[in-house]
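First the structure, which I've put down as structure tokens, then a few questions once you've had a look.
Yeah, one chain of the complex is gone here, protein chain that is, but the others are all in their spots.
== chain A ==
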């Protein structure tokens, strides 16, 4: 699971208000390089929840992102954004609901968001 996906996942347990973001507990993280596409990245800057991305990246061991979005979209900033958004993979770990503490397991890179019967 990459952070671009984490940035859209919410806790859909019935009644939960604080559904986003899910906290990441990382057990195994791998890095895979992908092509740098600055136009796409600039387009994404407007859509991404920045704090969730920064916290998520930190949980996966990457601390280079600035706390605030930079107004000047320099090359070096976009490279860090690219790396955090698209090149970090959570292979094993959990996504934790901040309100209920419920853990959604991530195995072989796939988060399991299926709810139990009493959560629906």
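Everything that follows uses one rule, which is that contacts are C-beta pairs under 8 Å (C-beta built on N, C-alpha and C of every residue); 3 or more make two chains touch, one makes a residue touch a chain; residues count from 1.
What we mean here is this: contacts and distances are computed from a predicted model.
Asker: Would you kindly match the missing chain to its UniProt protein name, picking from "Glutathione S-transferase", "Anaphase-promoting complex subunit 5", "Methyltransferase-like protein 5" or "G-patch domain-containing protein"?
Answerer: Missing chain, per its UniProt entry: "Methyltransferase-like protein 5".
Asker: Could you pull out which residues of chain A are in touch with the chain that's been left out?
Answerer: These residues touch the chain not displayed: 1-2, 4-5, 7-10, 12, 19-20, 32, 34, 37, 39-40, 44, 47-49, 86, 108-115, 120.
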